[in-house]
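Omission of a single protein chain aside, the complex is shown with its protein chains in their original locations.
Chain naming follows the written order as A and B, and within any one chain the residues start at number 1.
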Amino acid sequence: MALLLKNAHVVDPSVELDGIVDVLIENDRIVNVGEGLSAEGAEVVDLTGKYLVPGLVDMHVHLREPGFETKGDIESETAAAAKGGFTGVCSMPNTDPVTDNGVVIEYIKSVAAAKGHCRVYPSGAMTRGLKGEIISEMGDMVAHGCVAFTDDGRGIQGAGMMRRAMDYGKMFDKVFMSHCQDEDLVGDGQINEGAVSTRLGLLGWPAEGEELQIARDIMIAELTGAKLHIQHISTARGLDMVRAAKAKGLPVTCEATPHHLFLTEDAIDGTYDTCLKVNPPLRTAADAEALIEGVLDGSVDAIVTDHAPHADWEKSREFELAPFGMIGLETSLALINTNLVKTGKMGYGRMVELMSSKPREILGLEPVSIAAGSLADITVFDADAAWTVSEDEFASHAKNSGFKGAELLGRATDVFVGGKRTLADGVVC
Amino acid sequence: MGTSSPKAVIMDEISISRAMTRIAHEILERNEGCENLAIVGIVTRGDLLAKQLVDEIREIEGVDVPLGSLDISFYRDDFATHISPEVHATDIPFNVDGKRIVLVDDILYTGRTIRCALDAIMDLGRPSRIELAVLVDRGHRELPISPDFVGKNVPSSRDESVRLFCKEVDGRTSVEISDVEPGSHVGSAPLGGE
Partner (left out) sequence: MFNNHKHLIDISEYSDSELMTILQTAKAFSEVNERVIKKVPTLKGKTIVNMFNEPSTRTRSSFELAEKRLSADTLNFGGSSTSTVKGESLIDTVMTLDAYKIDCIVVRDKHAGAPHIVSQASPAVVIDAGDGKHGHPTQALLDLYSIWERKQSFEGLKVGVVGDIGHSRVCGSLIPALKIMGAEVTVVAPGTLLPPRPDVLGADHVAYCLDDVLPELDVVYMLRIQRERLEGAPFPSLREYHQLFGLTKKRERLMKPDAIVCHPGPINRGVEFDSYMPDHPERSVILDQVYAGICVRMAALYLLLGGADNGLAS
């Protein structure tokens, strides 16, 4: 069946599109893009006043299934993805059982196919059980559809282990995504080490605990020739090291989250709001500023959310006992739009690179563009929709957003995944 | 404090002084001298009157009667709704056991302050007798308490405030009556005047 998307403002730098054109979809592909299109029998959707871009992909998401369904599951969190305007997410392997073999990869794929509201690209653990001791069955996982390897949530402590995993796994041509955290230095660190940690009597999580491993992993990438992607980068110096690696021509990329761009440690006060407890921690205003600079100059390759749902009772605890992480799928697009596009710092073309084309490229996915022949993964949003972040409106099973109460501009209205509508006028379908 | 300007001065410095002199004589007469006698003033302002009484007794008898001051903040029955912003340490530098104590306060009204003061003194020991001297009795008792020595009886309405001002802390010595806004706290004037 055919679908004709009319009158949207299409932005896709990969095909140099930035204007009002119509898009015709047949089955799961785009078949025609042009002005004043018509197609007999096609369902026509009028998107006047809205932007249409290649489907957004969040390459760092915790779906929690299998194992932690009290926090969220594949159905609820992909619904949050759809509501946030995403056509696909890369799931993290810290499930129970850990996603470290083909069976769990298959489980995630099958639940996503049956109940999901977006595509799910599973990543697999680099080491068995995320223990940092033995290489996981990478070949088996790749055979079943694993798109990347990561020990996200903890990071590999031993440099030798990191090297073995990358040396072995590089034959599968997948990216190694690194969560950088030196456990000996970070210890039980709760928030960024500095003024706020001192004031609140919380153990510090020093920037160096992250930067040391960024430096190490860049060197190991150079040593092994494997592709490296630094996850949720949070410090100015860490970003400088990625910049230097790129300048050297190394296959190194990195991602940043909206919360590290738009929140700082100063938001944490005597109310000990556990929604602001994230890993790596919210850093200084200078770090956030440097990250934004990196987003604008291309040093940061992708915007991700590190969407980390937790049950309300887990977060309503003593700060030191609450788990790390905040949800982000439903606020990411609006935060970028409000803080970077609407302020004139960048255009929608750059946003498409950060949230759609570059994540696909890093994960080795089929590219999507608004052109005939491309997969019809499409995001449509109203750039001027004003709304207030409220926990009552989340499609996610969890409520742990650090942006509650924020007044934002821009909201996804319609999402198409392989030509199928997953979000219609803001309602998940 | 919710009071308007004074409606009338009921006692001036001279009449207050006369009243205190008379009370001193009455105390000595009633107690047949000053053996075992001790004077305890309730802060704030009762303690200033108590000091005046001790001075008068010295004039009359040539004896220094023990003097103490009592803060009743910790004994108030309206603690849940009102706390004293300033608490002064109770200072009773003598053993109260077996003493004939004259408790001194400025204005006697509901009697609740005196009830507190009696409890407070009892916590310090076992006096042989406690008597009450007040400069002004304005009526409206809520407890079965009656003074032994009174400077002046002043009929008043509950809508009025009757207050003693002392030179030492207020710059003038007088007892004044004024209207009070309904519901506002009626108690001693704050130190340092209004």
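The definition used in the following text is that a contact is a pair of C-beta atoms (placed from the backbone, for glycine too) under 8 Å apart; a residue touches a chain by one contact, two chains touch by 3 or more.
Since the structure is predicted, the reported quantities are computational estimates derived from the model, not experimental observations.
Across the whole complex, the hidden chain's contacts among the shown chains comprise A, B. Across the entire complex, the residue among B:D64, B:E86 or B:E142 in touch with the chain not shown is B:E86. Here the missing chain is touched by one residue of A:E16, A:E40, A:E318 or A:E366, and it is A:E318. Within the entire complex, the positions of chain B that touch the omitted partner chain are 71, 73-76, 79-83, 85-91, 119-120, 123-125. With the whole complex as reference, residues 193-195, 197-204, 206, 270-272, 313, 316-321 of chain A touch the missing chain.
Heads up, the rule we're going with is that only the chains that are shown with their structure count from here on.
Between the Cα centres of chain A and chain B there is a gap of 76 Å.
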